[in-house]
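Once you've had a glance at the structure underneath, I'll fire off some questions.
A protein chain is absent from this complex, but the other protein chains hold their places.
The block that comes next holds chain A.
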Amino acid sequence: MSMPFYVAPEQQMKDRSDFARKGISRGRAVVVLRYRDGICFVAENRSLALHKISEIYDRIGFAAVGRYNEFEQLRIAGIQQADMRGYAYDRSDVTGRMLANAYAQLLGSSFSNGTEKPFEVELVVAELGDAPAGDQIYRLTYDGSVADEENFAAMGGATELIADVVRRGIDPTAPLADAVRLAVRALGADTSPSGPRTLGPETLEVAVLDRVRPRPRKFRRLTRAQLAEVLNA
């Protein structure tokens, strides 16, 4: 009969963290930031079909980095929960906080459950308020911890550098074009030996929760043509 090796719980958690972090940092980054009329999501993503940014509900958006199949599964679970709740109660009863809590439970229990592989993802759940003061950006990490970010969140590889650029330039009262350009500049500032990169519209996925959109669903994607216009202005 063989005895399993003893692994200290601290070591076990650390190993699992390292594993998840390594997976996440391989991917391209995402920046979520507030602007004058709402919340803007900017991701480095060359694919037009495989999204990192998505609509969850009327005023709730979702962005993720890490393993595609895992965050896709979480995205669908979020949409299901939001739609189910909005149908059973009322559309106004679906909140970002509730979704962030549900995700935190799921990520946390998977992280501490020794028999499962932890999720290699990081998420942002952002909710648009009726007024700018009500805007919320929740950032969730692989272990289920939630941070209520003030004006922006950056996640993925090399986030320190990216967050630094955004922190210095952020202005929640600036128009959309300024916010997009700041995020794109930040995403290009990650560590590459040849210095900062310039990202073009064909390498980006951008969407907004737009407070001035006249329909109840505030989520809107920017097409590549619209994006080119914003970047070249």
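Quick note on the criterion: contacts are C-beta pairs under 8 Å (C-beta built on N, C-alpha and C of every residue); 3 or more make two chains touch, one makes a residue touch a chain; residues count from 1.
In the analysis below, contacts and distances are computed from a predicted model.
Peer 1: Determine which name in "tRNA N6-adenosine threonylcarbamoyltransferase", "Proteasome subunit beta", "Sulfur carrier protein CysO" or "Xanthine dehydrogenase molybdopterin binding subunit" the UniProt entry assigns to the undisplayed chain of the complex.
Peer 2: Spelling it out: the chain absent from the display is recorded in UniProt as "Proteasome subunit beta".
Peer 1: Among the options A:11, A:80 or A:223, which residue touches the chain absent from this view?
Peer 2: Within the whole complex, the residue contacting the unshown chain is A:80.
Peer 1: One chain is left out of this view; which of A:88, A:131, A:212 or A:225 touches it in the full complex?
Peer 2: That would be A:88, which touches the missing chain.
Peer 1: Which one touches the absent chain: A:28, A:51, A:139 or A:218?
Peer 2: A:51
Peer 1: Please output the residues of chain A touching the missing chain, sorted low to high.
Peer 2: 49, 51, 54-56, 76, 79-80, 83-84, 86-88, 215, 217
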